[in-house]
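A single protein chain has been removed from this complex, and every other one stays in its place.
Lettered A and B in written order, each chain numbered from 1.
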Amino acid sequence: MSDSKAIFLKDATVNAADGDQRAFIRKALGGYYVNRDLQKARYRDWERARDAASLAKWSAVNDLANVLEKFVTNFERNGGVVHWARDAAEARAIILKIAEDNKAKAIVKSKCMTSEEIHLNDALEKAGYGVVESDLGEFIQQLRGEAPYHFVFPCMHVKREAISELFTKHLGTAPTDSPEELTMIARRHLRQLYVDADIGITGANFLVAETGQISITENEGNARLTAALPRIHIALSGIEKVVNHLDDLSVLLPMLATAGAGQPMTCYNTLYSGPRKKGECDGPEQFHIVLLDNARTRLLADPEQRDALHCIRCGACLNVCPIFKNIGGLAYGTTYQGPIGSVITPHLRGLKQWNHLSGASSLCGACTDACPVRIDLHHHLLHNRRNAAKESPTLFDQVFHHGFNFVIKRPWLFATGGRIFRATLPLLQKLPLPYMGAWMKTRDLPKAPAQSFRDQWKNQNV
Amino acid sequence: MSDARSDIFARIREALKVKAPKPHLKGEPKPGSTSSVAKPWLPDGGETADASLSILAEQLAKLKAVLIRVPDHASAAKAVAELSAAKNWKKVAYHGHPLLRPVAAALPCETWEADTSFEKQRLEGCDAGITTCESIVAQLGAILVSSASSGGRALSILPHVHVVVAEASQVVPDLGSALALAKARHGDQMPSMLSFITGPSRTGDIERILVLGAHGPKELYLVLVG
Partner (left out) sequence: MRVSLFVPCFVDQLTPQVGLATAKVLKRLGHEVEFRSAQTCCGQPSFNSGQWDVAREAAIRALGVFRGAEVVVGPSGSCVAMMRQFYPELLKGTPHAAEADDLAARTFEFSEFLVKKLGVTDVGAKFAKKVTYHDGCHALRELRLKEEPRQLLRAVKGLELIESEEGETCCGFGGLFSAKFPMISTAMVQVKGGALARTGADYVVSSDPSCLLQIGGWLSREGKPILPLHIAEVLANDA
């Protein structure tokens, strides 16, 4: 068993038994479901709108070289600097070099999952920079020393009392149980940090090839501040974030907000094209973008699952996933949690170590229905299972399935086996058998009937 | 060793040698731009100016943004002055635009034309920022500001209150129209920032409970002339 699987099983077991925490998560998502449905109802045809969103991403991803080339040309024309990173280490090195060249000290970040993916904060802190996350949820997680729980709602699992304690400990503020006051504490604390920071690091939700702009989606305004006040703006983005046309955003921005957060649009959807222009009164002097591969091209090379690169990281698939809701985001041990994480992590980090995430699903398909860009999520879990069984079959599975097949391809053996199974079921239930023992721990089996269907049918129809 | 850029492009070209199937769609793909194809499926933005204005009013109310409709620019200045008095603003920053200067002049408090210099600390100390905008999207209740129309990047985000003074004729039905308008207006000389503002800043990060004014303005006013 891989280490990551052992940790997963341990954490999932603990979390799945924590009824209070699970109820807390369900309650927290309650408002989202209501708002999402209200907003979806405003669409005149949500399903066809999903078609449009899906096609916008499909056409960019399947023409990635050209679209990316176009983006880069236009980005540079706008006065931005483009950097390329094959992997996480290269991306970190690029960002460290920009900081060093510009004698930066303080860095403020707005939410950027790609930076989690490359463990940027660690690298920056080790190099002696002060780094502060400005998104409230990320800020809280940074103080907690914990990875995000959900890539859109990073601290949704933390109760207000714990946040109050955290602020008291780190910021010296008085305890409060009001979310409003807690938010204001963070607001006051972070304001000066934006003003003083030399570098602002953001992610990017979309890279618009046609205009060379990047688009950033947020609610709090922290990304706006991060890209407005420091003298250098660095955006870090996966290469798959490109879209062909500015016009594509007319579908993608509202759908991202509605699917992921139940909003018509998020509060701020901002397009940046370059550093401060001539005649503009503020904004950074430099604008860099780091374009990251980090195994995305490996996913691209799999046409069956290439659509996983359409992901706009809205989080809808997590919000509806019963696995996510019952084991929580941290149990995944991945940068991207939930269904999309279970699909792509095996590609990004290795199938052998991460295939258990594909197995840990009832394949209910709620994720696939929720996905605004129509990624075939739950079927990809099946594809990962198939690929893993091919690549590194487990002995147990081999024996089990070939044995099962030996039986089911012989109807007489199946019938006889069934008879024995039913006769011994009361006994079998008491034995610590694999699978059956696990089942019996929390659930009963129906009482085995004396006769199978096939026997009864034969008797009835003689 | 080859450089990262050419390596990544080589990997992409290699990967795309095998074609992916078309995505599973509900209906047949249609020719045309994304927004024109998707228009009949997206939320309604109104077919007439009146319809758009009423959708806009409804959206803004839901977003907890305040819409103030006035007949002319003089009344706009009066409305903002009343707001300033009621809220007891001490310092207000504004974008140096011909339509906003009279608004600023009518304010009963200290004012500062923010685009004359980049002073973060001073701007942070302002109670409110007043800007114009590029357009207003009825469909979503979104106001498009830019570094050109809004006195740079910070004025519409750093002060605690944001006031937008705009003309009713700036209201467009949907996001697609707003994007097309921006492209037509700026061509390949886009302002370095274009931002759709959809209600006052907010967060739900603590227990998914909505709180306004996370980092950006807690209050958003749209004063619409005409």
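The rule is simple: a contact is a pair of C-beta atoms (placed from the backbone, for glycine too) under 8 Å apart; a residue touches a chain by one contact, two chains touch by 3 or more.
Keep in mind that what you see is a predicted model, and the values were worked out from it rather than measured.
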Handout entry: Touched by the hidden chain, restricted to displayed chains
Key = A
Problem - Per the touch definition above, residue among A:3, A:20 or A:444 touching the missing chain - result: A:444
Exercise for the section: Please give every residue of chain A in contact with the chain that is not shown. Expected result: 12-13, 16-17, 19, 22, 26, 322-323, 325-327, 359-366, 368-369, 382, 384-390, 397, 401-402, 404-405, 407-409, 411, 414, 418, 421-422, 434-436, 438-439, 441-446, 448-449, 451-454, 456-458, 461
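Heads up, the rule we're going with is that only the chains that are shown with their structure count from here on.
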Handout entry: Distance from chain B to chain A - Cα centre to Cα centre, in angstrom
Key = 28
Problem - List of chain A residues in touch with chain B within their complex - result: 28-29, 31-32, 42-52, 54-56, 58, 62-65, 68-69, 74, 77-78, 84-86, 90, 134-137, 140, 153-156, 158-160, 163, 179-180, 182-184, 186-187, 190-191, 194-195, 211, 213, 219-222, 224-225, 227-229, 239, 245-251, 253-254, 261, 263-277, 280-283, 287, 291, 293, 297-298, 300-301, 303-304, 306-307, 310, 374, 376
Handout entry: Residues of chain B defined as touching chain A within the complex
Key = 3-5, 7-9, 11-16, 18-27, 29, 33-35, 37-38, 40-44, 59, 62-63, 114-118, 120-121, 124, 139-142, 147-148, 151-154, 157-158, 174-176, 179-180, 182-183, 188, 190-211, 213-217
